[in-house]
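Removed from the display is one protein chain of the complex; every other protein chain stays in position.
Take a look at chain A:
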């Protein structure tokens, strides 16, 4: 177990998934909301250098699943392993500290703060010297500069001005802010919950390109999407969620889109 962890960082080694060590592994997660069962014993494995898509009908438990993986919800039961070591994320910042960045479905941006402030929200950088260390003054100029560079590096052109409040942005631009934040800071795993839902064709393609870039940099991605062509385009494996359970895990090679939809809706048993 311990010997495999080193290699797990880089090697996007192709081949049968089962022989590799997952970076992130969830075992039999259960999450209930009062009488509603959000997750009913769901397991999931995320391997190094892969894009894992999660698909499923509305209310199938996709968002709940990734929330349990990223500390936004605490599962009632089940275990979580990062590099095969058990982890217990109690808050989103625990998962963040472990290198897992997430774009939640509701985006989690603060409308009144500007783009740069949102990118650095919760991890503001301070000025150097006594102003920063004693008086805790944030380095606004530096963060804005970095925000500009990061957006440029990510190829996000729709956000020209990092000093506009996020509430003045369109839905798609807000989404770009959230995606940029995750992509810029994710060092181990990036999780995206419907990142293209409000985006136009060009912007969607940019996000897909971004996902491939992350994978090429060795950072595995979990992608939730209702868009089958996107999923089949970018995913290495597809986790199908149905009624709070994992119905199957397939690959774009092994199954067609029609098969995937059939499993999703219960018409086909995997």
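Everything below uses one rule, namely that contacts are C-beta pairs under 8 Å (C-beta built on N, C-alpha and C of every residue); 3 or more make two chains touch, one makes a residue touch a chain; residues count from 1.
To be clear about the criterion, contacts and distances are computed from a predicted model.
Entry comment: the absent subunit's protein name, as recorded by UniProt, is "ABC transporter permease", drawn from "DNA ligase (ATP)", "Sarcosine oxidase subunit beta", "ABC transporter permease" or "Tryptophan synthase alpha chain".
The residue touching the chain not shown here, chosen from A:136, A:152 or A:217, is A:136. Which of A:25, A:174 or A:239 touches the hidden chain is settled by the complete complex: it is A:174.
Considering the full assembly, A:96 is the residue among A:20, A:62, A:96 or A:215 that touches the omitted chain. Only one residue from A:37, A:87 or A:113 touches the chain missing from this view: A:113. Residues 72, 91-93, 96, 102, 104, 106-113, 117-118, 121-124, 126, 135-138, 140, 167-168, 170-172, 174-175, 197-200 of chain A touch the missing chain (whole complex, contact as defined above).
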